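One protein chain omitted, others in place.
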Amino acid sequence: MTDNRFVNKSELIGILLLAALLVVILPLFLDVFRLNLVAKYLTYAFVALGLVICWGYGGILSLGQGVFFGLGGYCMAMFLKLEASSVENTKIQSTPGIPDFMDWNQITALPMFWKPFHSLTFTVIAIVLVPGLFALIIGAAMFKRRVGGTYFAIITQAVAAILTILIVGQQGYTGGINGMTDLRTLKGWDIRPDHAKIVLYFFEVGCLFVCIFIAQFIRHSKLGRILVAMRDKEDRVRFSGYSVANFKIFAFCVSAVFAAIGGAMFALNVGFMSPSFVGIVPSIEMVIYTAVGGRLSILGAIYGTLLVNFAKTSLSESFPELWLFGLGGLFIAVVLAFPNGLAGIWGDYIAPQIARLFNSGNSKPGGWAGKPVADSTPAE
Amino acid sequence: MSEDEAKGLQSAFRRKLLMGMAALPAIGLLPRPSLADVPTSVVNTTGLAVTDTEVTVGILHSATGTMAISETGSIESEKLAIEQINAAGGVLGRKIKFIQEDGASDWPTFAEKAKKLLVNDKVAAIMGCWTSASRKAVLPVVEQYNGMLYYPTFYEGLEQSKNVIYTGQEATQQILAGLNWVNKEKGAKSFFFIGSDYIWPRTSNKIARKHVENVLKGKVVGEEYYPLGNTQFNSVINKIKLTKPDVIFTDVVGGSNVAFYKQLKAAGIDLSKQTLLTISVTEDEIDGIGGENIAGAYACMKYFQSLDNPNNKAFVAAFKKMWGEKTVIGDVTQAAYLGPWLWKLTVEKAGSFDVDKVAAASPGVEFKGAPEGYVRIHENHHLWSKTRVGRAKLDGQFELVYETADLVEPDPFPKGYQ
Partner (left out) sequence: MFGDYSIGDLGSIFVMQGFAGLILFSVYVLMALGLAIIFGQMGVINMAHGEFMILGAYVTWMTSNVFQAYLPGLFAGYFFLAMILAFIASGALGMLVEWALIRHLYKRPLDTLLATWGLSLILQQAYRSVFGAREVGVELPQWMLGSLHVTDSIEVPINGIFVMCLTVLITLAVAYIMYKSRWGRQVRAVVQNRVMAGAVGINTEKVDRYTFALGCGIAGVAGSAFTMIGSTGPTSGQLYIVDTFLVVVFGGAASLLGTIASAFSISQTQSTLEFFMSGSMAKVLTLLAVVGILMLRPQGLFALKVRK
C-alpha cells in the first residue's frame, strides 16, 4: 500500500458496502426498536475505531477508553439534563430549575462547572476538547517517559477505576451511580419518539463515516506509516529522528476524541448516561469489539462491534447463562486462533476465494488486514 | 449448561411446582375470579399480549453480573406467585405466561429489555428491577410506552409514578420507626452512620440524620461512605471504637457486608453489647455473612422469614418446596412476591388489563394473603405496610422484637426530611 490516496479500491468497496448496510438495509428491515439498538451498538463502534488507530497501528493498548466515552457522554448528558430540568419541569423540587439529583442532595444552586453547559456550542466543543486534553495530559506524562505496553494498560485501567469512584461518590454533581436519566429534548426537539430515533440514527451514521474517513486519512498518510513502524520497531523510528512520544500522544488523543464522540452519541440515542460505561469492565469489552473485528482493520472493528453486540443481545435474550461462556470463549478464540479478527478471516480465507472467482489474481486481498500481528513485538 | 441438563432442570422445576401447589390452600381462600368468559376485546383495548386463554407479563431482573446475588430471590418468588395464581385460575380467567429477560446488572440493558418487553412483547405488566439505578433507567421507558412496573426493593423514595407500583418500602417507612424503637428501648442518643457510597444509603442516612437530630434530639457522631465492593473496614471500625456511639446504623450493601461484619466481630465489637441497626441486611445477606458473625444485630424491615402468621407459613413452605429446603427468604423476596398478586387483584378490580385502568384502580387495592400480613396500595402507588425490627440469630433467621401497631403510611416526599 504505497499509494498516497487515503482510500484504495478494495477499501472503497468495503466502505460502500458498509454504507449500504447501515443506510439502506438495516433501516429497511429493522423496526425502530431494533434500529435504536443498532444505534446503541454503533456508539461503541466509534470507540473501536479509535482503538484501531491507537492499538492496532500505534501498539498502545488503552484499557481506559471508557473514561473518554464517559467524558463525552457526560458532557452531552449535562446539556440534555439541564434542558430537561427547566423551571416548569421541576416545580415540585425545593429548588426548581436544577437537575433532580442535585435537589435530592441538598444542592441549592447550579454548580459553576455546570453553567456553561446551557450552551450547545460550548457542549459540542467540550465533547471534543475535554477528553482530548485529558488524553493529552495522560499521554504526555506517560509517553514522554517511555511508559508503554502493559504498564500503560494497567495505568489507564486505574484511571478508569478512579473516575468511576469519583462519579459515584460525588453524586450531588454527577448523579452518582444512577447516572443522568430521563434526558428529553435537544434544543426543544424531543429525542424520545420513534421519528426522532430514526433521525438520530442517521445523524450518528453520518458522524461515523466522517470518523471512518479521518481514520482512513491517518492510516494512509505518512503519519499512519510511522505509527505502524513505531509499533513494530520503536527504537529504529526513534533513531531515525522521529519523536516517538509525540506520535503516540497524537494517536491516543485521536482515539480519545473518537470515544468521546461515541459517548455523546450514546447519551443522545439512549437518553441516558451512567458511570457503568466508565469503568474497567466496559473499557475491556470495547477492546474486545476491536479484537473481534480485527485490530488492524478500520471497517472490521465496526463489523466486530455490531456482531458482538448482536450476539450479546440475542444470546442474553434466550440463554442468559450461556452468554458469559460465549463471550469469554470468543475472547480466547479470537486471541488464540484469529489474532486479526474477522478482517483477518476475510483477508486470509474469503477474499482470496472471491478474488479467484471474479478475476485471476489482480486484486490485493491484503487491503483489509495488512500484516498479521502474531509476530509483532510489543511496543515496550 | 448442556441442553439435556437444561431440560432436566426444567422438569425438576415442574415437579417442584406441583409439590408447591400442595401448600396453596391458604392462598386459595382468596376470592376466585369468576371464570365468566370476558371477551378479550373488552378487557384489552390497547393491544397488549392478552388472548382468550393467556396473558403475558415480563420478569426483568439480573440473572448475571454482580446483582444476580440479590435479584435471584426476587425472580424465584415472582415465578412462585405466577404459578400459584395460575393454579388458582389465573387472572380474569387467563393463565399468566411470563417472559424473563436478563438485565445483566447493567442499567442501560434494563432500559433496553424493558423497551423490548413493552414494544415487542406487549406485556401487560413488568415485575422487575432491583437497584435504584435500574429503576431510574427503566422509569422513562415505562412512562413513555405506558407500561406497568411492579418494583420490589426498599428504596430511597423521592419518586412517584403512575406507571410504577412500589411494593417495597420507601425510606421513611423503613427507617423512622426503627430509630424510634432503638431510642425508646435502648435509650440511644448517639449514632454512627456507615454506608456504601451511592444514592440509597446517602438518602436514607440524610433522612435518618434529620430524624435523629430534630425529633430524637440525639447526635450523629460519624457518617462514613465506602465504595461499593469495598472489603476493608478496619479504619472505620477504629473510628467507631473512638466515638463509642450508642447505635451503629448501617446501610452497607452487597459483598461489602460480609467483610464489614466479619471485621467488626474480629475487632472485638460484640453485637450483644453494642447496638447495631441495619437497614440493608436481610436473610439473603446473612447467608453470605454467616449467622455467627452477625448474631445480635437488629434489622429494620417489613418482613422476616420467621414471621408467625398463616399466610407466611404457607408462603415459606411453598417457596421451599419450589426452590429447595436451603433457600432463605428476605424482605425484598417477599415484596417481589406481592407484585404478581397485587397486579392480579388490581386487574380484577378494574375488570381490564389496560394499563390506564389498572393504574387508576390501584389505589385502595388490598391483599389479605400477603406473607407480611395485610397490605394496601396508597394513592401514591406505594404500599401501606408495617415496620418491623428483628434481631439476628445464630441460625441466620431474625427474631421479631418489635412491630408498629398500625400500617405505616408511605411518604415518598417527606416534608422536613429533605
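Letters A and B mark the chains as written, and numbering starts fresh at 1 in each.
FYI, a residue touches a chain if its C-beta (ideal position, glycine included) is under 8 Å from a C-beta of that chain, and two chains touch if they have at least 3 such contacts.
These numbers come from a predicted model, not from an experiment.
Engineer: Which of B:Ala68, B:Ile96 or B:Val408 touches the chain that is not shown?
Structural biologist: Considering the complete complex, B:Ala68 is the one touching the chain left out.
Engineer: Which one touches the absent chain: B:Ser161, B:Asn180 or B:Gln263?
Structural biologist: B:Gln263
Engineer: Given the contact definition stated above, which residue among A:Leu35, A:Val159, A:Ile226 or A:Leu342 touches the chain not shown here?
Structural biologist: Hidden-chain contact among the options goes to A:Val159.
Engineer: Hey, which chain A residues sit against the chain that's not shown?
Structural biologist: 61, 63, 141-142, 145-147, 149-151, 153-155, 157-159, 161-162, 165-166, 168-169, 280-281, 284, 287-288, 291, 321, 324-325, 327-332, 334-336, 339, 373-378, 380
Engineer: Which parts of chain B are in contact with the chain that was left out?
Structural biologist: Residues of chain B in contact with the hidden chain: 1, 63-66, 68-69, 72, 197, 224-227, 229-232, 234-239, 241-242, 254-259, 262-263, 265-268, 284, 286-293.
What we mean here is this: only the chains that are shown with their structure count from here on.
Engineer: Flag every residue of chain B that touches chain A in the complex, lowest number first.
Structural biologist: Its residues touching chain A are 1, 63-64, 101-102, 104, 106-109, 111-112, 115-116, 119-120, 131-133, 136-137, 139-140, 144, 156, 158, 197-199, 202-203, 206, 225, 227-228, 413, 418.
Engineer: If we count contacts the way the header does, which residues on chain A are in touch with chain B in the complex?
Structural biologist: Residues 31, 33, 37, 40, 92, 94, 101, 104-106, 165, 168-169, 171, 176-179, 181-182, 192, 270-272, 274, 276, 313, 316-317, 320-324 of chain A touch chain B in their complex.
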